[in-house]
Structures are given as structure tokens and as C-alpha cells.
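A single protein chain has been omitted; all remaining protein chains appear in their positions.
Read from first to last, the chains carry the letters A and B; within each, the first residue is number 1.
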Amino acid sequence: MTLQAASGQRAVALRSTAALKAGMAVSGLIMVLFLLAHMYGNLKIFSGRAAFDGYSEHLRTVGEPFLPYAGALWIIRVVLVVSVLLHAFSAVVLWRRARGATEGRGGRRYESTKARRGVQRTYASFTMRWGGVVIGLFIVFHLLQLTANTIHPGGASDSPYERVVNGFQIWWVTLSYTLALLAVGLHLRHGFWSAFADLGGNTSVARRRQLNVAATVVASVITVGFLVPPFAVLFGWVS
Amino acid sequence: MTDVPGLWTVGDPVVDSKAPTGPVEQRWDARRFGARLIAPANRRKLSVIIIGTGLAGGSAAATLGEAGYDVKSFCYQDSPRRAHSIAAQGGINAAKDYRNDGDSSYRLFYDTVKGGDFRSRESNVYRLAQVSGTIIDQCVAQGVPFAREYGGLLDNRSFGGVQVSRTFYARGQTGQQLLLGAYQAVERQVAAGTVEMNVRHEMLDLIVVDGRARGVVVRDLRTGEIETHLAEAVVLASGGYGNVFYLSTNAMGCNVTATWRAHRQGALFANPCFTQIHPTCIPVSGEHQSKLTLMSESLRNDGRIWVPVTAGDARRPGDVPEAERDYFLERSYPSFGNLVPRDVASRAAKAVCDEGRGVGPTGLGVYLDFADALERLGRTTIEDRYGNLFEMYERITAENPYEVPMRIYPAVHYTMGGLWVDYDLQSSIPGLFVIGEANFSDHGANRLGASALMQGLADGYFVLPATIGDYLADGPFAPVDATHPAVGATVEAVRTRIDRLLSIEGTRTVDSFHKQLGQIMWDHCGMERTRAGLEQAVAMVRELKAEFWRSVKVTGENEELNQTLERAGRVADFFELAELMCIDALHREESCGAHFRVESQTEDGEARRDDEHFGYVAAWEFTPGAPVLHKEELAFDYVKPVQRSYT
Partner (left out) sequence: MNITLRVWRQRSPDEAGRMVAYEVSDVFPEMSFLEALDVLNEQLTLAGDDPIAFDHDCREGICGMCGVVIDGIAHGPEAATTTCQLYLRSFADGAVIDVEPWRAKPFPVIKDLVVDRSAFDRIIAAGGFVSVPTGAAPDANAVLVPKQQTDLAFDAAACIGCGACVAACPNGSAMLFTGAKITHLGLLPQGQPERSSRALAMMAQHDDEGFGGCTQIGECTAVCPQSIPLHVISRFNRDVLSALLHGERS
């Protein structure tokens, strides 16, 4: 093959479904790492206000003096934003391709209604897209509430600890977080294994099983780990 | 011999003018050296039409395309990968002698000539054996996943009762893997632009201009459009015609149309009555049956075949005590036992069923019992060897062969007859080449297991590409286009025939005729043939054919996907072929290989050949009246004809 043809082939390959899925996988896994760290941070709420706010402050001072104030945090933010954008962009492109291939009807394209749930597919696997949208909306809400401090159910405060505690004393705030986290849990139940498969890690029937077990574990840890603080607040264990 | 008035006449003998003389092992080299070559730059101007994408057609298209010819390929399926070769299970022979068990080209040659019961050409068979090893090399390089041993070398097994292990295999799907290798090679040429692939196209006639085959008339099965394609040469690789029996192990679409139409245009048809009946198929379960499934012959290595001693014994197999079982093959053929050749095993099974001792709901079946083998070797070993076959059997019959014996019955499997070709694989029409099962080939009166795949690939990869050049060296021939009167006339004939089929609007379906034709052929031109039966069959076929043209019902129109019309055309050709098969079987008053004339048997009921009177290939010429027989005398300089004996 000529060099030109080869580079053309690579350009095409970059837009291929495999490359897009790899992009989703990498960005998704970065977000998973972030979530694990974030969850660890959230659990500091049980160590009291000082620890929690201190942790928040620590995030902003880490790396000093090599990095300016909040430098590391901004690096993380940039990585996260890029991840979210890449993830969402790929999701949209692939979604459109799948719709194109099935004339917009996906798994519901047969007249017969006897097997709409498929033969073996998991609930998680076919809620990835709408589940992702729910998560995206949640993130916007969440950032407005706890990071940007723009909306403040339960009362505004400069202390993240207070914002959290104020917020989760309200039942519908906790409820919305709960729903969002269930969405995250489902998303990761399928997404975590799928990410490895997309990157070439599913090498055998046994490995498929292992990855699925790992995905269940990660998804449960994240869901439960995140849900503990809000419920603790709601039930008044933390105040 | 000619005492059945009017059924046929005898014409001049026919000779194969291309086979070199001299020592048999040097003939192929001599022919290749003698064949003219074509400069690569000139090949592009030479176009070749290939009908069929099975092992023969696929390998030929890939090779000729690669060599630079302008190839147009056709098949009736929706993809070249679906040709019937895909269904071959057992394996492919090659004289590699990887086992150091005394195999050689000469031994493979010897076995094949003997197995064919001395009705094949020594030159051709030797060549087949000679190139067999290269086929395996080629396929392995393409990535065909043949079975291997733990050391990483290729595995071999012995197959079809031969004493050496020369069969290469890929689980029970050898044909599939070989065909996919050829298919992929063809698709590579399609991408390179040297092969144009036309799927869902059925050849309906051959175009002959000034005595040369110059093209084909095909129907686009999706739209009904009648197209003409013209070229310098035409290759038929359209497979066998076992479906004349309606029920066979062949795919539903297998047909004789391509070769029969060529026959009508002047190509001689050789040995049409030589049909192989395979002993290990799943028995018919009822009227509705549309097709028979082969169980690999390898099952006979460990299974024991039996029926109850007394006729009408309706007990379940497990309830029949050992003493009341008749292991009829082991009894009659003590030294070969259950491994006697296909024709012998098939006939024996038919015989016991005719005595009323057959088993199963229809009484047309014998047991193939693995109880002893299971005890001796254990379930794991049996599972290892035959697991997928047992599964297949259970899927079809809902019976578990680990617990109840399998039931098997013979079924039509392969047709040794086909268009007559010379050593160059060229038919009696210049420019018309025939390869694979479609020609009358190298198998004489009976084909050994695992040798059809070998022949198809030998023809397509190695033989045809070497010999067709000698013909094409004279080309390009005078240009022809669609306005040529010969082309117009052929197209017109095709259209007329289609219109006629559509206009009958009778009361019977195509399938009902096909079934009836099949029954006649099975009863009278099947495993056992008698003079009276064959005479009767000719009359019955003629009558049925007349009724077909009076009262068949073909719905729909030509300008659409019309599967009824497709089948009607094929069945119409089967009628004509059936008549010729019966005539051929009638005229050959000897038993040889798969052709068993009841009148010609030894005292213990074995086939008796008559080399003096019938040591020839029967090549039939089509005429509007009675067919004309041209004999090609066979000479055996190396393998001396002996009576086969398996007792």
C-alpha cells in the first residue's frame, strides 16, 4: 500500500466505530477514576466539617508551589471537561449511526413484540444512552448546586460541607441524587465491562465473565459509596 | 446392446486428443510444456465467463483473475460463499505421505482408478494425484484451519476405507473452510477489479457462435431481467445434478440447467447414470421431506450396522437381544465389515429393508449402533470424535444417539457423470470448459470419499489455468455483440421458454412434479437397476414430462423475484436429463461401481463388470430425436482391471 493510502486509511479509522468507542471507553474510565476519588472525598463528611472543607481546600492547594492555587484542580477539570465532551460527542455520533442502521428503531424494529427484550441483553446495556443523558443533566444540576453555588436548595453557604448538609436535608434533593446514582450505577454496570471490551480486553469467554463481575463490583461500590452521605444527612446522622 | 428400438443410436467413437502419451507421471508436465502461453499484458483483453463459485469455480476465478484475465463469475445464491461445496464434511485427500505410511501419488492414483471401478482415465487420475499435495499447500497459506496435532503439524485421518491416512480435514466442516479460502481469494480479485461477481444470476443457456462457446444467457433472479454476457471462453463449474432424484444430500438449488443447456447446444454428456448413493444419511421422516442430511461416513469407523433378524420386528432396539440382531455387513464382508465401500454398504441396507427388516416408522432405515463403541472407548472419546454429528442427528430426529442407536438410510449424494471433457477439461464445444462435479471427471463409476473436494480444487487452481491458455492463445476471436443472430436466437429461445412456463397456468405445483420424478428415478434408476424397470422409467418420465408442460402451475411473472419460476425451469431440465440417465443405465448392461444392474451380478450378489463390452466412457450427443452414443475406449496401462472384492 502506498503511504498516502495508508494515511488516508488512518484518517478513516479515526472516525471508525471502533475508534469512537475507544474514545468513549478511555473518557469513561477517566470519569470512573474521578468518581472513585470523588466518592472517597465525599465519605470524609463523616469526619466532620473541618475534614471535609479541608479536603476541598486541599484539592485546591495540591501541587503548590509547582502549580498555582487550584492548578491541579483545574487540570483535573480540563481533563474532565475534555472527557465529557469526547464521551458525549462519540455517544451522539454512534447513536446516530445505530439509528441509521436500524431505521431509527433500534431493538424495536420488528413487528413481533414477543422478544422486545432480546434474548439475553441486560437492562443496563440498553439504557446506556438515555441513562447517559440523565447523568449529563444531573451533572449540570450538581455543578450548579455544589460547585458553582448558583442554586442552593436548603440555603446557601461558602462551606461545601454546609452546602451538602443543607441540600440533602431536603427529600427531593436526596431523591434526585438517588435517581442519578442509580443511573450511574446502571451505566457503569454495563459501561465498565464494555470499556474494557472496546479496548480489546475481552479475550475469552472466561474473561467476559470476569469483566462483568468487576463491572458489577465497581458499579455497586460507586453507587453505594455515593449514596451513603446523602442518606446520612437525610436521616440526620450528619448535621 | 442396441436392441431397445429407438431409444438411442450409436455414433462414431470419441477420442481424447489432448492427453500426451508416454510415462503416466510425465504426461502432465508434457502437456503443460506443450500448452501455449499468453503474455501477461495480453490477458486483460481475454475474457472468461465462469458459471459457479464452488470449489471448482471459485478457485478458477481467483486464479484466472490473479493471472490477469478478465473474469466474469456467476452463481445463483446471494453470495459466492454459499455454493454447495460448503456442505462437504469429511475431508480432502492429498498424497503428502506426511504419515510415512507408504502413500504416494502413485498409490492415490491406483486407489482412485480402482475405486472408480475402472471407468476413469488413467491420465486424468494420475494428474489429480500429482497436484493433490499442492492444493493443501495453497489452502494452508490462505489460512484454512486444518486440524493439527499438538506439535503443530497437520493431522491426517484415514477415510472411506483406504489403508493410508491421507485425508486432511477441518473438524466436520472441511468443505466450508476450503470454500471460504477460495471465496476470500475471489473477493480479493473482486476488489482488485479482475473478477466481476454476479450473484443471484442463473445461467439459462449457452451462446455458441461459429462453433465456439462465446457467452451465456442469464436471468437476474432479483428482477427477472434476461442478460447476455459474452466472452472468449466459458467455464462451467455448476456442480452435480443429484437433485434429479428430488431427495438428495444436495442443496435445494443444485441443478443441471447449466450443463444440460450446454449439452443441448452440442456438448457431449458422459456417463449420466453414474450416481453415488451414500449409505449414512438420516432416513426420510415423511411425505413433507424436502432434503436429506448426510451423516459423515467416519461414523462407520466405530458404529455397528444392524437390523433385527426377523422381518416386522417392532420392538425397540434396546429390547432386541444380541442373538436376534443381524450385523449384516460384518456377516457378509468379514474382512471389511462396516467399512465396505459406499455402494456396497448402500445396496446391502436396501436389501435388508426390502426383506421387511428395516427399522423406524417408515421401515426404510437400519441401525447404526454406538453402544459397543461407547462401552469400549468411553463417552468422552466418542464425544470427541463425533460430538457435533451426534448433536446434528439429535437436532433433526429428537433422538439421542448416545442412548438409542442412530437410524440411517442411503441417499443420493454425488454424480460421477457430467459433461464430457478432454484432458484439457474442454468439452466437445471449443471454448467450453467444464470443471468440478459438473464434468464426468476422474471418478469413473464410483467416487472415493474425500476426493471430490480434491478434484474441484485441482481443476480450478491448477489444471484449468494451465490448459485454458492454450485455447485462449488463439484469441481474441472475432468480436460478437448482442446483435449477432446467434445471440439473438438464444435469448429469444430463453424468453419463449419462460413465457411458456408462465402461460400454462395448470393445476399442479412444480414441486409435486419434482417429487414424482424423483420417486421414479429412485425406484428404477437408483441403487439397483433392471432392464424392465429402466424401460418403464423412460416411459414414465416421458409421460410425466408431457403432463408437466400441460398442467404445471407457475404463479407470478418474470419481472420479479420468482422462485417458483426458477424451480420450474430446473425441473423441466431434470426431466430431459432423467430420460438420458435411464437410457444410459439401460444401455450399460454391466454392473460397475455405483451402477448396479441386477442382471449382471456374481453368484454372491456382487457387481460384475464387463470390461470387454463396456470398458468405455459413454458420451451422449443430444439430438431432437434419440440420443447418439459416442464411446471413448479406456486403456489401462498401469492399473490392471480386476474384479473388486470385499469379502
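One rule holds in what follows: a contact is a pair of C-beta atoms (placed from the backbone, for glycine too) under 8 Å apart; a residue touches a chain by one contact, two chains touch by 3 or more.
For clarity, every value in this text was computed on a predicted model and none was experimentally measured.
Colleague: Given the contact definition stated above, which residue among B:Gly152, B:Gly312 or B:Gly625 touches the chain not shown here?
Modeller: For the chain that is not drawn, the touching residue is B:Gly152.
Colleague: Can you say which of B:Thr509, B:Thr530 or B:Gln601 touches the chain missing from this structure?
Modeller: Residue touching the chain left out of view: B:Thr509.
Colleague: Looking at the full complex, which residue from B:Val235, B:Ala251, B:Val344 or B:Ala373 touches the chain that isn't shown here?
Modeller: Spelled out, the listed residue whose C-beta touches the missing chain is B:Ala251.
Colleague: Against the chain that's been left off, what residues of subunit A make contact? List them.
Modeller: Output for subunit A: 1, 6, 9-10, 12-22, 94, 97-103, 106-107, 109-116, 118-121, 125-126, 128, 190, 193-194, 197-205, 207-208.
Colleague: Could you pull out which residues of subunit B are in touch with the chain that's been left out?
Modeller: Listed in rising order, the touching residues are 59, 62-63, 66, 77-82, 84, 86-87, 96, 98, 133-134, 136-143, 145-154, 170-171, 173, 176-177, 180, 183-185, 187-188, 190-191, 197, 199, 222, 251-253, 285-286, 288-291, 293-294, 392, 395-396, 398, 461-462, 465, 507, 509, 511-512, 553, 555-556, 560-561, 563-564.
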